[in-house]
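Of the protein chains in this complex, all but one are displayed in their positions.
Showing chain A:
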Amino acid sequence: MVVREGLARIPAGCAVAGIVDRRRQAMKADGIVTMISLMHDRSNGLGGGFAVYGCYSDMSDYYAFHLFYESSSAQTETEQFMSIYFKVEQKEPIPVRKNGLQKHAPRIWRYFVKPKVSEINEQDLSEEEYIIKTVMSINRDIPGAFVASSGKNMGAFKAVGYPEDVADFYRLEEYQGYLWLAHGRFPTNTPGWWGGAHPFTLLDWSVVHNGEISSYGANRRYLEMFGYHCGLQTDTEAITYLLDLLVRKHRLPLLTALNIFAAPFWEEIGRMDPERQRLWKVLRSVYGSALLNGPFSIIVGCSHGLIAMNDRIKLRPLVAAVNTEKVYVASEEAAIRAVCRQPDRLWTPAGGEPVLAWVEHQTSKHGSSSLCDGLVREVS
C-alpha cells in the first residue's frame, strides 16, 4: 500500500518558478505556465501547483479558503466546523477541466469567509492566530479534509500531475494576478495525495521549494516546542512555519529571519566588525535550530512581494532576472528566457543571499534590519 504523505517523509527534487509585477499589474497565467513547463524534466508527474496573488480582487476583504475533501462526510463536517467560526459569504466548487487529472481528484471547493469577531474575542487571539488555529484543526482533526490555501485575495491550485496539466485542469487561464509561483515536483516515491503538492501555504505566505533539508528533524522538533504540528512531514511545511514563528510571532525583521535560515559561516562572521560579530553570535546561538541545512532553493510569495533564496552553499540552482517592473526567479535560466528573452539584468544569486522583490506602495511591513545590509540584494 502506498503510504500517504504525512505518514511518511518523501524526498523530492523539483522545479520552481516565480514572477512578480512590482506595479501590481495583473498578469495572466501563460507566463508562469510557460516557465514551469519548460522545466518539465525536473518533475515527474507526481506533483505540480501554482499560487497566485491578486486573483480575487472583488472579494479581497474575505479569506479565500481552498479545500480538498476526500469524502462527502469530510465536507459536511468541515462546513459545519467553519460555520461555527466564520461567516461564510460565498461557497462554490472550484471549476475544473476534465483532462484526466479528475480521475484521482478530491472534491475541490472554495469559500470566502470572515472570522466571527465574537469568537475571536472569546478565544482572545489575534485574527491571524485565529485563522491559523482553524486551518490547523481542520487539517489535523477532520479526516479527509485539507486546506490548500487560506489567505486574502490569493489562492493555491495544486494536484498530483505535471504542472502544465495542473494549470489546464484548474483552468488557470481564467485567473489573473500580480504575483505567480509555480512548482513541479519529482518525489522519489508516490505521495498519492493532493494535499502534499506545492505550494504550501499559511495565512498570506505561500512557499515553493526545491530541496531536501537535512536539518528537517532538528527544525521540526524546534517548531513543535512552539506548538506547530508538522503533519505533512515536508520541508516546505517546516520552512513556512519557521517563517511564521520568526517573523510573525518573534517579530524579527524578515531579512534577519532569512539570514538565520542561511546563516553566514563562522569564518565569515570572524571577518565582520565587533558589533556584527556579537549580533551573529547571539542569533546563531538562539536560532541554531532554525538554520536550514542541506540543499534548497525556495520562493516565498506574500501580498507584499516575492522572496527567493538558496541554501548557504548553493547546492540547488536558482536564477533571478529583472525586466522593467517584472522580476523573475526560476530553477533554470532557460525558464526565464522563455518568457523574457532579453531581461535588463539576469544573475545567479550567491548561496544564502536572498532576492527580494516588493510590490509598489507597500513597503514591507516586516521592516528591514541594518544587520543585513550588504548581505541582501534587494531588487531595484
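What we mean here is this: contacts are C-beta pairs under 8 Å (C-beta built on N, C-alpha and C of every residue); 3 or more make two chains touch, one makes a residue touch a chain; residues count from 1.
Definition applied: contacts and distances are computed from a predicted model.
K.L.:
Among "ABC transporter permease subunit", "glutamate synthase (NADPH)", "FAD-binding oxidoreductase" or "Fluoride-specific ion channel FluC", go ahead and choose the protein name stored in UniProt for the chain not displayed.
P.N.:
"glutamate synthase (NADPH)"
K.L.:
Which one, A:F50, A:Y216 or A:W358, makes contact with the chain that was left out?
P.N.:
Considering all chains, including the one not shown, the answer is A:Y216.
K.L.:
If I consider the whole complex, including the chain that's not displayed, which of A:T201, A:T240, A:T256 or A:S331 touches that chain?
P.N.:
Checking the options A:T201, A:T240, A:T256 or A:S331, the one contacting the hidden chain is A:T256.
K.L.:
Taking the full complex into account, find the residue in A:S118, A:S285 or A:Q342 that is in contact with the omitted chain.
P.N.:
Touches the omitted chain: A:S285.
K.L.:
Which chain A residues would touch the chain omitted from the figure, given the whole complex?
P.N.:
Here the touching residues of chain A are 9, 11-13, 188, 211-212, 214-219, 221-222, 224-226, 250-253, 256, 263, 265-267, 275, 278-279, 281-289, 291, 293-295, 312-313, 315, 369-371.
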